[in-house]
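With one protein chain held back, the other chains of the complex are shown just where they sit.
Every chain is named by a letter (A, B and C) in the order it is written, and numbering of its residues begins at 1.
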Amino acid sequence: MNETLVTVVGNVATEPETVVIATGAAVTRFRLATTTRRWDPERGEWVDGSTSFYSVSAWRTLGSNVKESVGLGEPLVVQGKLRIRQDEKDGRRYLVAELEAVAIGHDLARGRSTFRRNGASSA
Amino acid sequence: MNETLVTVVGNVATEPETVVIATGAAVTRFRLATTTRRWDPERGEWVDGSTSFYSVSAWRTLGSNVKESVGLGEPLVVQGKLRIRQDEKDGRRYLVAELEAVAIGHDLARGRSTFRRNGASSA
Amino acid sequence: MNETLVTVVGNVATEPETVVIATGAAVTRFRLATTTRRWDPERGEWVDGSTSFYSVSAWRTLGSNVKESVGLGEPLVVQGKLRIRQDEKDGRRYLVAELEAVAIGHDLARGRSTFRRNGASSA
Partner (left out) sequence: MNETLVTVVGNVATEPETVVIATGAAVTRFRLATTTRRWDPERGEWVDGSTSFYSVSAWRTLGSNVKESVGLGEPLVVQGKLRIRQDEKDGRRYLVAELEAVAIGHDLARGRSTFRRNGASSA
């Protein structure tokens, strides 16, 4: 209830890392950067606007597939549940934009991909 | 391009304020809080999860209508362009989740509203 | 799982009607129309593009509040679960775009509203 579902199209900003948490579950995490483009009337061209960063987490099968498939700098489309969480480190509070992924794919607007379904035989 | 459009359902956490910026344009700003609900298996009931805060800005007609219509604590549905922006204040950097509103309405899941279209005669 | 959540900004195209279904539950239904705008380079102005229609259903409290608050032609922002359903009538099959509403509000980009929370005293 009251989940905020969002789709972000951007680039992988940190190498995906998989860690096992206290409960024994594995989660793959990485940072995703998305940069808006805006029209600059003085220069007469599109220029980069602001960049937003998201901390993406992917659980279970999605997490292990991301770990095997996704590298630094690759373009992704990520759908997930958004939370703006307040954290504290070294006595300083800060905000993190967390995206718990529901679906992740390489963005075919930027390149091509070869897909193999989990459980499919490789023979 | 690459705009991240999101819809947040939540409550108004600060009184909406309208300010005129350097260009002469008016903008109405307020904070929006949304709290997830999660099932607590030990207590056998739904409990509040984490709360996310967004800094909403509404321009032009939308801004002036929000200023006239919306009060502290009221439930809203807000669709807008999301940006996670890094800011600095007193030498400390922090993140802000900004939502530039496209559409805003009182959430009818929580109460009733009477609407009058802009430009409609009141006679 | 696999729910398609969407937010539609448009106008009420049919008077909201509340019916009681076989299970005894009440549902309020209406049609919502949304029209895109596109730039016409020959005329040098924005013109209406295509219009999409959605069959919106609102259950429980949301439904009764919509019935009391929303009239024909009013501008709304509607968040809901989308289904493209095939129906048959008089031997002809056709598609319906159904939107089971999660949140509905009068669009403050188009006018002003006065809100009263359910359960609030009117005294």
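General observations
The rule is short, and it goes like this: contacts are C-beta pairs under 8 Å (C-beta built on N, C-alpha and C of every residue); 3 or more make two chains touch, one makes a residue touch a chain.
From a predicted model like this one, the values you see are computed outputs, not experimental measurements.
Shown chains touched by the undisplayed chain in the intact complex: A, C. Chain A meets the missing chain through residues 7, 9, 58, 61-62, 65-66, 68-71, 74-77, 79, 102-118, 120. The missing chain lies against chain C, touching residues 1-4, 6-10, 34-37, 46, 50, 52-54, 82-85, 92-97.
In this text, only the chains that are shown with their structure count from here on.
Interface residue usage between chain B and chain C, two copies of one sequence, is largely shared: over half of the residue numbers at the contact are used by both copies. Chain centres here are Cα means. That of chain A falls 24 Å from that of chain B. A straight line joining the Cα centres of chain A and chain C is 32 Å long.
As a whole-number value, the distance joining the C-alpha centres of chain B and chain C reads 21 Å. Within chain B, the positions touching two or more other chains are listed as 7, 9.
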